[in-house]
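To start, I am sharing the structure in question, which I have written as C-alpha cells.
All protein chains but one are shown at their positions in the complex.
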Amino acid sequence: MPKAFSVTVNGARVGVTEDMTALAAILLSGTTTLRRSVSGEPRGALCGMGVCFECRVTINGEGHCRSCQIRCAQEMDIRTDD
Amino acid sequence: MRARAYDVVIIGAGIVGAACAWACANEGLRVAVIEADIIGGGATGAGMGHLVVMDDSEAQFALTRYSRSLWQQLVPELPDDVEYESCGTIWVAADEEEMQAVRQKKEFYEVRGVSAEVLDAKALRAAEPNLREGLVGGLRVAEDAVIYAPCAARFFIERAQSRGAELYLPRVVTEISAEGVRLNDGSVIAAHRVVNAAGTWSPMLTPGIEVKKRKGHLVITERYAEFVKHQLVELGYLKSAHSMTTESVAFNVQPRRTGQILIGSSRQFDVESKKVDASILKRMLERAADFLPGVNRLAAIRSWTGFRAATPDKLPLIGPWVGRENLFLATGHEGLGITTSLGTAKLLADQLLGRASEIPIGPYLPSRVPESVHA
Partner (left out) sequence: MTNSRRRFDVLVVGAGPAGIAAACCAAEAGVHVGIVDNNSRPGGQIWRGKTRDSHLTEAARWLRKLASSGTEILAPMEVFAQPEAGRLAATSSDGVCELSYKKLILCTGARERFLPFPGWTLPNVMGAGGLQAVVKSGMDIAGKKVVIAGSGPLLLAVAAHLRAHGADIRAIAEQAPWSRLIRFGIALAFRGSKISQAFQLKKQLSRIAFRAGCWVTAAGGNGKVESVALRTEHKTWKEPCDYLACGFHLVPNTELASLLGCELRAGFVRTDNFQESSVSGIYCAGEPTGIGGLELSIAEGQIAGFAAAGQRERAQEYFGERKRQRHFSMALERAFRLRDELRALPSAETIVCRCEDVEFGRLQEQSSWRAAKLQTRCGMGPCQGRICGPAVEFLFGWKAESARPPIFPVAVESLAATACAE
C-alpha cells in the first residue's frame, strides 16, 4: 500500500499518496492554473514528462520546479502563481 | 545592366556595421550592407549588451562617454524589443585598496563630466541586498544602461533601409578590391568606399589588421525579478580586460528586463573552439557566487560562448586603412562594441564626409599602428 499523507497547495491541505506527483496534488486541489506565462496567460501542464516546463511551481520555497517530475513528500509546500 | 556604384558598402551587419549603415544613410550616402549570416549574429548576439562608460584609458573613456550620450538621445525612438533599461552600473569594491580605486575612479569620471556616486558598505547593501556581507563599497554610475543588442542592430538596419540603404543577406564577401567587393558567387558590388565592420572576421578580408579573437563565456538564468537591480562589475574586471594574458575571469552580472540574470565574464586568447569550457565556467560562476552567494541557487538555463574582436591597445580601429584609398575600418571593439557602436558610426561618417568629429579621432585611427605592420 502506498503511504498516505498530506501536502499543502497554496496553503490548503490535500491528502495524497507517496506515488503521486506534486502536479497531481495541485490538480486534486481544484487548481487549474499552475503558472502565469511571461505575457500573463494562465498555463497548466502540457507534456507530463518534464520537458516543456509549463508545470513550474514553487515547492518548499524553491521556484521553477517541474511539478510533473516531483513526487509528493510529507508536509511538502506547493505554491502556484495565482 | 551594371548598377551604379554605391557610395559606401559596409561589410558586416553586427551592431557596429548596422550603426555605420544608418549614420551613412542618414547623411544621404547610397549605402549597401553585406552580411554573411544574420543580423547581429557575431559578438553582437553573444555578448552582454551593456552601455557603460569605462576608464581603462582616456581614449576609451572619451569614446564610451560620447557613445553613451548618443544612446541616451536615441531612447525615445528605440523600439520596445531593444529593452533599453537604465539600471546603472555599480563597480564593487571588495577591500580598502579597491575602495581607494573607487574614489579615484569617481574623480576621474566627475572631472570629465560623468556623474558617479561613491557608495559605502551600508549604501551598497541597500542598493543591492543580495551582495555578500563584507564588501567595502562601490561606485554607482547611474546613467549606464543595458539593452538587447540583436534587436538594436536590426533597428539600425531598418532605419538605414528607410533612408535607402540596401541589405544583401546572406552574402559572403571574398575580396575587397579597388572597385568594391567581390562575393563568393563571383559577382561584384561596386562602391566608392568599403567599410570593413566584420568584427572577428575582419582580418580575413583585410590581412594585416591586428584583431584577435578573445573568447568569452556567459550563463543566463530563469526569471528572478529584483535579484539584482544594477549591472554589477568587480573592479578586477578592468584588470581582466586590460591584461593580454591567456585567460581570466571577472565578476560581471547583469539584470535583463525579462528578470533573467546574465552571468559573466571570461576572457581567453588563442582558443578557436566555440565549445563551452567546463573549467572556465566553473571559475566564472564561483567568482559570481563570491559576490552574490544567492546566485548559486538560481536555475541556469543556458550557457554559451562568443568571440570579441580584440586589438593590442584595446581601442577599436575606426578610419581609413593605411595604403588603401577606398578602405575604411570599423572593427576591433573587444567588449565595448555595443556601447561604442553609435560613436563609431558617427566618427566613421565624419571621416567619410571629411568633416571634424566631436571627439579627437587620433587614438582610433588604424594609422596609429606602427608603419612596419602594413604590407
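Letters A and B mark the chains in the order given here, with residues in each chain numbered from 1 onward.
The criterion applied here is as follows: a contact is a pair of C-beta atoms (placed from the backbone, for glycine too) under 8 Å apart; a residue touches a chain by one contact, two chains touch by 3 or more.
Quick caveat: nothing in here was measured; it's all calculated off a predicted structure.
Engineer: Considering the whole complex, which of B:Ile34, B:Ala241 or B:Val295 touches the chain not shown?
Structural biologist: Final answer for the missing-chain contact: B:Val295.
Engineer: Looking at A:Val9, A:Ala24, A:Val57 or A:Ile78, which makes contact with the chain not pictured?
Structural biologist: A:Ala24
Engineer: On chain B, where is the contact patch with the chain that was removed from view?
Structural biologist: 37-41, 45, 81, 150-151, 154, 169, 219, 221-222, 263, 276, 278-279, 281-282, 285-286, 288-289, 295-304
Engineer: State which residues belonging to chain A touch the missing partner chain.
Structural biologist: Per the touch rule, chain A residues meeting the hidden chain are 16-17, 19-21, 23-25, 27-28, 32-34, 37-39, 41-54, 56, 64, 68-69, 71.
Convention: only the chains that are shown with their structure count from here on.
Engineer: State the interface residues of chain A toward chain B in the complex, per the touch definition above.
Structural biologist: Per the stated touch rule, the residues are 38, 62-64.
Engineer: Chain A touches which residues of chain B in the complex?
Structural biologist: 222-224, 258, 297, 299
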